[in-house]
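The block underneath contains the structure these notes are about, expressed in structure tokens.
With one protein chain withheld, the remaining protein chains of the complex are depicted in position.
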Amino acid sequence: MSVVDRQEWDVVVVGAGGAGLRAAIEARERGARTAVICKSLFGKAHTVMAEGGIAAAMGNVNAGDNWQVHFRDTMRGGKFLNQWRMAELHAQEAPQRVWELETWGALFDRTKDGRISQRNFGGHEYPRLAHVGDRTGLELIRTLQQKIVSLQQEDHRETGDYESRLKVFQECTVTRVLKDGARVSGVFGYERESGRFFVLQAPAVVIATGGIGKSFKVTSNSWEYTGDGHALALLAGAPLLNMEFVQFHPTGMVWPPSVKGILVTESVRGDGGVLRNSDGKRFMFDYVPDVFKEKYAETEEEADRWYDDPDHNRRPPELLPRDEVARAINAEVKEGRGSPHGGVFLDVSTRMPAEVVQRRLPSMYHQFKELADVDITAEPMEVGPTCHYVMGGIAVDSDTAAAREVPGLYAAGEVAGGMHGSNRLGGNSLSDLLVFGRRAGWHAAEYASERAGQRPRVDDLQVDSAAAEALRPFSAEAEAGESAGGPPENPYTLHQELQQTMNDLVGIIRREPEMKQALEKLAELRVRARRAGVEGHRQFNPGWHLALDLRNMLLVSECVARAALERTESRGGHTREDHPTMDSKWRPVNLLCTLADPTGGLAATDPARGQIALERQTTEPIRPDLLALFEKEELVKYLSEEELSE
Amino acid sequence: MATGTEPPATEPHPRGGVHTPTRAAIAAPHLRTDRWWLAPAATAAGLLAFVVYSTWRAFANADYYAAPYVSPFYSPCLAENCEPMRGGPNWEIFGPWWGISPAIIILIFPLGFRLTCYYYRKAYYRGFWASPPACAVAEPHRKYTGETRFPLVLQNIHRYFFYAALLVAGVLTYDTALAFRDETYDWGHMGLGTLVFLANIVLIWAYTLSCHSCRHIVGGKLRHFSRHPVRYRMWQLVGKLNARHMLLAWTSLASVALADFYVYLVASGVFDDPRFF
């Protein structure tokens, strides 16, 4: 069939955000010839959108901080569903990963004595987030990008070729992970620019494609977040973990409509911003849940004192974990105390002088000025929840980041599940990228070198069927006529309907009948998506790209809906109106999604059955020395009797 | 395979710039719809007016001294043919062989300072040379080498002119002090001219000190501000002035012309300097 360009590499990294680049750097430094594939231009990944900072217990601002405290905060934030070994590694290694960035040229904001400054953030007991104003993600991505360039410069000095050992394939999309028997043999993809197909053969593939936010209507995520990596892993036979946990960031812009969902960084609250309803009341004091009662201020006076004297006062409830704040805002709006455009007010203008706002929150100032014509130094912002992050993801081994079931497949960053449990703390994603990006790159390189003599074969049949699948949207029109299934569908319309469905029916507050309805709608969309047709040719054709991405979004959305329907409790990023409390019986339960048709085929199956099979799995008990870091009284709130007695 | 890192084309095309064949085929050299030509036109008009005025005054060799005021164009006056100024800035370094206007000797320094100034460079490159006339408006020149070759590589000597401009500003400060005399050289007096001179010298100093070279020398060249707190402070101050370099360039240009014109009016007898005390 199609003649496809083939190249051989040791490690292929899919995704060039923080995790992908960190993995690529590690793999290359460990001697593996490494290719990085990204959908956007190099350096444009969604990581640039991260604003607040990188959580790492360096103790630069408060010497009381250490990895144990960070571990505790992470477990609390995730409501103890975290893959505890990941949380442990993450807390232990994050400081190293941040310091390493400095040796690659990163310039963080400084403390008075010249160390890396750290700021407060929701759910973190101490000031812990290394940051650069409110553009930390940009600093991270640029630093990693420049480190890659510096490695390429090294290679150029030695071999005369910048790309001899580390190459970035930008504006390319991977549509299939190829396999040789059970193990990975490479990836199949296309160049967005030309539409040409290519195959990169490699024994090890690291998936670092980020999240799934583009399946929701109101989201802070960019177009790239179509759940590609989740779908690639599923299709390759690897299970996804706890996909019901989707984080809605409490503060996204709500007006004007075209920017609805764009993030308003949590640092606004960390630096003193407060939430008010239309009555002018700081309503968060009414929403402190029992598990957090002792840790948060009960009066505005105490909360205000905390900014200057955190050792003798409790923190303001605006800094509760994100799930709590998002639910509180949702409830206020629902009860009619919202702002004119359906959000609540986030105010810094009465809390600090204009020049302080401009210095500490420059890009927020800029963003509101340019996009909403609002001067945040003079008036409050209007904010509301926005789909921000998926805690669920590819099930991985904590130490090696290896995906289950598929030898040679690794995953790191947002696309990997487990680390954040049911809810992620702000600042923990950037450190997650670095810690597990490095681990994925390390183990992928090791795996590849161990198999240097027996490289997997690429199966021509798989390549041909991948090519046929990718070309399908161009022939949709002809086919649709033949099978009389209906007229060709506009991929943009399908995408909008999908987003609306997920937003309305599997959104921040979930109900059983709605989720069932969502599954039916998804089944309908799936059938229609097979008729998604595109005009024009393969060269930089966004309609075609979207038609291909629909497969991934539909798969992932089904995982989210199915898992959400299954878990009959409320925990972190999963809130059931019909099961409003946390249930300790669900605490040790992971939900795993796999492909219903294990051959990886995607025939338009019976709507009720769908494409996804769910399986419950009991988690590994938390190691006793880690449990011992918590007070007994606190553990009682999360763990069941049996777990405690063990 | 496309990685976006292939080397760029190097052959100069017969149709260059935005009409290079690989670029988007758009016939218009630019698509700006605003009045982009206004700024370069105004700049060119302003500079031209000053050039005409200053050429006339520099070569006039007359009406530049009306005790106690000396025109800034003629200060310091360094030739034998200068009008004698009591206690004034005339030192006869150049002998009787210097026949033309003594302004020429000294004007070369402030002129050079302004000609190589980073702001004026922008102003005249855009206003006179259309290189470029405005942002994203195609320039008419087929070849461009910027400041890499003679003579424009000489723009790099801006710093010498800055050092000279400091001396000239010192002399003009001295002149301003002398303006606190009356026409009989008695100290402790003031007239309208004194105010004109004061305004001028303030603007001259502000312009001179706001210079980019100055900003570099006082602190910009340092790697570690934290080890040089005083110079860091100075750098910040100069930086604040530097942000207004364009404004200061124009106001000091106007004020120096005005000061000269004032002396001309008094010296040529059009009107008498109103004395306050």
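Per-chain residue numbering starts at 1, and chain names A and B are given in the order in which the chains are listed.
One rule holds in what follows: contacts are C-beta pairs under 8 Å (C-beta built on N, C-alpha and C of every residue); 3 or more make two chains touch, one makes a residue touch a chain.
Just so it is clear, contacts and distances are computed from a predicted model.
S.K.: Which name from "Carbon-phosphorus lyase complex subunit PhnI", "sn-glycerol-3-phosphate transport system permease protein UgpE", "Metallophosphoesterase" or "Succinate dehydrogenase/fumarate reductase iron-sulfur subunit" does UniProt give the chain that's left off?
M.R.: Its record in UniProt gives the absent chain the protein name "Succinate dehydrogenase/fumarate reductase iron-sulfur subunit".
S.K.: Just one of A:Met49, A:Ile376 or A:Leu425 touches the chain that is missing; which is it?
M.R.: A:Met49
S.K.: Touching the hidden chain in the complete assembly: which of A:Pro289, A:Pro310 or A:Gly543 does that?
M.R.: Once the missing chain is taken into account, the touching residue is A:Gly543.
S.K.: What residue numbers in chain A mark contact with the hidden partner chain?
M.R.: Where chain A meets the chain not shown: residues 40-44, 46, 48-49, 58, 95-96, 99-100, 102-105, 107, 109-110, 113-115, 132-133, 135, 138-139, 142, 146-147, 149-150, 152-153, 156, 162, 193, 222-224, 255-259, 262-263, 363, 366-367, 370-372, 490-493, 496, 534-537, 539-544.
S.K.: Could you list which residues of chain B touch the chain missing from the display?
M.R.: Touch with the absent chain occurs at residues 3-13, 16-18, 20, 22-26, 30-34, 118, 121-122, 125-126, 131-132, 135-139, 141, 143-148, 152-153, 156-159, 163, 212-213, 215-216, 220-226, 228, 232, 242-243.
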